[in-house]
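Here the complex is missing a single protein chain, while all its other protein chains stay put.
Read from first to last, the chains carry the letters A, B and C; within each, the first residue is number 1.
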Amino acid sequence: MAEFKPNIVAIVCNWCTYIAADTAGTARIKYTPYVKIVRVMCSGRVDPQMVLWAFRNGADGVLICGCHPGDCHYKEGNYKAYRRYMLLKRLVKQLGIEEERLRLEWIAASEAPRVKEVFDEFVEQIKKLGPLKLREEVIENP
Amino acid sequence: MSDKVIVVDPITRLEGHGKITIFLDEAGNVKRAYFQIPELRGFEIFCRGRIAEDMPIITPRICGVCPTAHHTASTKTLDDLYKVKPTPTAEKLRRLMYNLFMFEDHVLHIYVLAGPDFIVGPKAPKAERNIFGIIKKVGKEVGLKVIGARKKAREFMTIIGGKTIHPVFGLPGGVSKQLSEETRKQLLEWADEAIEFAKFTHDLFKKLFLEEYKDLVFSDAYMHKTYYMGLVDEHNKVDFYDGKIRIVNPKGNEYAKFDVHQYLDYLGEHVEPWTFVRMTFLKKVGWKGFVDGEDSGILCVAPLARLNAADGMKTPIAQEAYEEFFEAFGGRPVHYTLAMHWARIVETIQAAERIKELASDPDITSPDIRNIPTEKPSVGMAVVEAPRGTLIHHYETDENGIIQKVNLIVATQNNAARICLSIDKAARSLIKNGQVDEGLLNMVEMAFRAYDPCHACATHSLPGSIPLVIEIRNSKGKVIKELRNT
Amino acid sequence: MSREEVRIGVYVCHCGTNIAGVVNVEEVVEYIKKIPGVVVARHYVYMCSEAGQNLIKQDIKEHKLNRVVVASCSPNLHENTFRRAVAEAGLNPYYFQMANIREHCSWVTEDPKEATEKAKMIVRAAVERVKYHEPLEKKKVEVKDKILVVGGGIAGISAALVCANAGKTVYLVEKSPSIGGMMSRLDKTFPTLDCAACILTPKMNEVASHPNIKLITYAEVESVEGFVGNFKVRIRKKPRYVIEDLCVGCEKCVEACVFKEPKFYDEWSFGLKKRKPVYIPFPYAVPRKAIIDPESCLYLKYGRCKQTCVEACDRNAIDFNQKEEIIEVEVGAIILATGYKFIDVSKLPQYGYGKYPNVYIAPEVEVMLNASGPTRGEIILRDGRKPKSVAIIHCVGSRDENNKKYCSRLCCMAAIKLAHLIKERTEAEVYNFYIDIRAAGKGYEEFYKRVASEGVRFIRGKVAEITDVALTPEEEGKLIVRVEDTLAGVIRRIPVDMVVLMPALEPATGVEEVSKMFGVSVTEDFWFLERHPKLAPIATFADGIFLAGCCQGPKDIPDTVMQAEGAAGDALALVSRGYIELEPNIVSIDPEKCSGCRVCVGMCPFGALKYNEEKGVTEVIEALCKGCGTCAAACPSGAIQQNLFKDKQVYAEIAGILAVGGE
Partner (left out) sequence: MSKEKPKVAFYWCASCGGCEEAVVDLAEEVLKVIELVDIVFWPVAVDTKREDIEKMADGEIFASFINGAIRLSEQEDMVKLLRRKSKFIIAYGSCSYMGGIPALANMWNRETIFNWVYSESPTVMNPDKTTPKTKIEVKEGELELPLFYNTVRTLDQVIEVDYYVPGCPPTPQVTKNALLALLSDELPPKGSVIGALSKSVCEECPLNETKPDKVLIDSFKRLAVTKIDPEKCLLLQGIPCLGPVTRGGCGALCPNGKMPCTGCFGPLDGVLDYGGKAISFLASILDVPPEEDAVLKAIENLPDPVGLVYKYSLARSLLRGRIIKKGGGSE
């Protein structure tokens, strides 16, 4: 059976993680190819709908990355993101998706090495969990 | 192996809301008639994990025709679950809501669904046998009275309960909304009309039952000697909202009188592979199959059962009607299924009278409408009399009030077995040597309709209104004859 | 979304071999061609080149393109380049989307196959997204033509003067009582050995007297609000207990102080000399005004004192009731020049600082050499002797895995300068212990050669420890430097009278607060992060905030002044234009959908959302919206949409990026 290549999207803040990822690139830090970045201006823009939409569209895992507490370019956007994430995690779990498939991380613009750290680590975790199969893929209807 | 199968299917097989299949033997006599309810949604399961206070919101969706019954049963179950009593005002408001509901629901059934059989006549063409037919027969103002009465009652229900279809006002320890003095006054005015209307209805049908349709009502085809179950107050009077569950045997003697918390000791449910509905029976008597009599656990609920199970009505005018009723049938208990219609009218009177009583009480507008629970929830049970019979809700929760288990005994489950009896009996008494009597359809339909089987609760037909089709098929399943009630 | 059929042009850049060396660009182009809506897909060696841009412009005209995607580097580098190109071809610049397949793909992915697959998805996402793009216009916002400079060292001073000379009002905020910073401690500067004071003091005085410069010393920035072009800054000025306008710096109060002898730690000289509670920071301080230190002043501390200073001042300049004041200014641009400090070398016991009195750190020696210093420029040990032998130790904490990994850059030349000055004034034997001599700079190597030829000894090796444990008679009473001479390949013990440590530099105290307050990112060592190490070494990711001097990383004076004047240039360019164009990524509320539930209002820290009672809907105050989109995410009815990040755009991008192997 073919090796499982996780399909992961990271929705990241423009001011921290996106820059960190740029810097990681400039520094030629090599990391997993399975995490793909979608940019928003602030993690506060992350709407739980985006996460559910990602799962619906084949994501095996979803990362949300923002600025460290206190560092938000817009003061408190990352706090909003965190509160939504906490409640969303509860919903997602109740719907039978392992909590570990959804993760929120703070990565500052200067923390290029952490991009590798977090992405690689997350991919390993998702590999352990295996592919995410949606309800209709698991139980046939009828 | 039979060479004929008759399928009586409301409208079409694929319509799928209650169907009858009759097997004949070689001689063309009925071997067995099956009544199937092909509908299930699984409320008992999917209520699990919900928060307790969601139950009065979720369970009414079991039935859009009698949502108030489920809402009320559910709300009372929450009282029991959180060990909290509603304030006196709150209980009055719930009772007011409930009697309004009983009134409008009975009126709907009497005139729009069952009434046409008697007023317009069972032999009248289908097109005539509806509310419009009635208007033609008894005059426009009566018809408008009917529509008006129901409409008005439902308007009041919206004001009190938030919504009519799927009310929302019930909370553990009370209700969410205070009644305004203005509404109370309007109610009081209207209550007299309601009582007058109920009395008018009583006189109208009494005549029909005792004269035009005596034979029909007293016909053996609709007679089963079963147990009867209903809710009674401390004086053994009919109470829709609360009380003890009383069961009388086919002789009319008290078989049991118990608190809802003992329901598991008395009631069991039987499962058949050919229908989705569970059939309630008396545990201690036991399931003896589809037979009546004192040795069979099959029981009957709804208006007739309630009157049989009680020693009288709560209110004066209804009490007179109660006495007239049993006089007419020669005492308690009454086994004639079609007497159900009369009993329903007696109840309608009580509902109307209760509305007036409650609306007359100035305390009903007090702002003291809720006691806040302080106890940890665990188990709750409650019972009400739905228009179509005894309704029991039973929840178990964790200490945070998250539902762990739900058991629901819905009115029609209680009657399900007896309905099967009626269908089977009607079929046997009417189909002889392969000769299918033209009247069969209507007879069966009327037997069926008498129960006002709210299959919205188990299936989805609007009460009683079940146009029937009979297909007579040979063993190959080919239709060799078709009968329709139009 | 617009009715017209979308016609997308996709351009995959090779970036020489940066992308094409890893990602199979042909394969990506072939894959992208199949996506509905894509009319042309090409790959080209350098899309950012003029030829590359012309390619786009031609296609827009020939193929009637109405959407453009360029897959190349980070939008932080070339988004504007390509938007401009698109605009020049007559298309709205926001019908463009950039796919980052260099920084986020080719540069970070080992396996070319995987890189190619990832690139496909990244480009696909951009293509799906751009379909939903809408024409937008940049918003013009008026810019305040005043400039704030934070930090009054040579960096801040230079930047402030350039701005002021350009005719702009400058607020120069300095934490300590006088400007001048580190440079004010120096006697001579390398490599020219010209007198620091002689070149610094004129600039300091110019600042003090410049009509366009509002000098605010002994003050700190408390809060910053607003955004590029329109910053609102609150400055807290601590009480000096001396009315600056009245004080002429005559020092009568100092003489009159009840403390006859100075006995308190003197910040300027790193404690080499002492001061009184009332003092003037240093002889050529600017402003040259007395100041009273509430920690040591008896009256201010205990409320009991004869207040001889008050009597002594014939201008009644002393005011014990002075309160701290808040000064609010509005500026269009900000220059951060918060400088550096030296690491605490007492944390490195092997060097014996604090343990052995004759171990000094460089700044102490700089002050000692300073004519206005405690010793009037003489090198005198704490025991009063003149050293006959001196060891100067480089890279104390720098280029050190356990401390600062970076090179502090100016120490080598400073050490060589000190060697020269010490030898000049003491004729002592001077040893330099170095790892490498870094003399990259105009005239630096020459200076190094010169000092070496003067007989200063250079020993290559990292010093293991400084000890006073003598093994031989001649080591008695001396400090012994244990070092491996990596050139001679022998362990050596060198006895000296004085040791001078060249400590590593680190950002000034409080840099974390400053970075949060100004919204400027920092590196892992807390140096402020420039927007780009090469192409934007002065700007930060916070628009309108620029960097000058060592707060961005260790620099010597020439580089500091260069960057400072560069920062001034950037700031001037910004404020002189009179307006700025904001990214149009602000939110809008559809009044047809908004029910005025007001969930959004609490989301906005900038007060950009206001509920309109009459209309019963919430409205956006565009000038205040910073475009974070937090309210859009919260809006329960989907009435709020953020330009450039509308729901449908983001969903399309997510779906696109996940459509692995997708049709």
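Simple rule for what comes next: a contact is a pair of C-beta atoms (placed from the backbone, for glycine too) under 8 Å apart; a residue touches a chain by one contact, two chains touch by 3 or more.
None of the values given here were measured: they were computed from a predicted structure.
So there's a chain missing from this view; which of the remaining chains does it actually touch?
Counting the whole assembly, the omitted chain is in touch with A, B, C.
Which residue among B:Phe101, B:Phe156, B:Phe169 or B:Tyr255 touches the omitted chain?
B:Phe169
Could I get the residues of chain C that touch the absent chain, sorted low to high?
Contacting residues on chain C, toward the hidden partner: 592-599, 601-603, 611, 616, 630, 633-639, 647, 651.
Touching the hidden chain in the full complex, which residues of chain A are there? Just list them.
47-49, 51-53, 55-56, 69, 78-80, 82-84, 86-88, 90-91, 94-97, 132-136, 138-142
Could you pull out which residues of chain B are in touch with the chain that's been left out?
Residue positions of chain B that touch the missing chain: 1-2, 5, 10-17, 21, 23, 31-32, 34, 36, 38-42, 44-54, 57-58, 60-65, 67, 78, 82, 126, 130, 147, 151, 154, 158, 161-169, 171-172, 176-178, 263-264, 267-276, 278, 280, 283, 287, 370, 372-374, 377, 394, 400-402, 407, 409, 456, 460-462, 465, 467, 469, 484-486.
Methods note: only the chains that are shown with their structure count from here on.
List the centre-to-centre spacing of chain B and chain C in whole Å, with centres computed as mean CA coordinates.
80
When the centre of a chain is set as the mean of its C-alpha atoms, what distance in Å lies between chain A and chain C?
Computed from C-alpha means, the inter-chain centre distance equals 31 Å.
Calculate how many whole Å lie between the centre of chain A and the centre of chain B, each centre taken as the average of the chain's C-alpha atoms.
Averaging C-alpha atoms per chain gives centres 54 Å apart.
Considering only the defined contacts, which chain A positions touch chain C in the complex?
Against chain C, chain A makes touches at 5, 7, 9, 11, 15-16, 19, 21-22, 24-26, 28-31, 33-34, 36-38, 40-42, 44-47, 49-50, 53-54, 57-59, 70-71, 73-77, 80, 84, 108-111, 116.
Write out the stretch or stretches of chain C touching chain A in their complex.
For chain C paired with chain A, touching residues are 74, 76, 100, 102-105, 107-111, 114-115, 117-118, 121-122, 125, 516, 519, 521-524, 529, 533, 541-542, 585, 603, 605-606, 626-630, 632-634, 642, 645, 647, 650-651, 653-655, 657-660.
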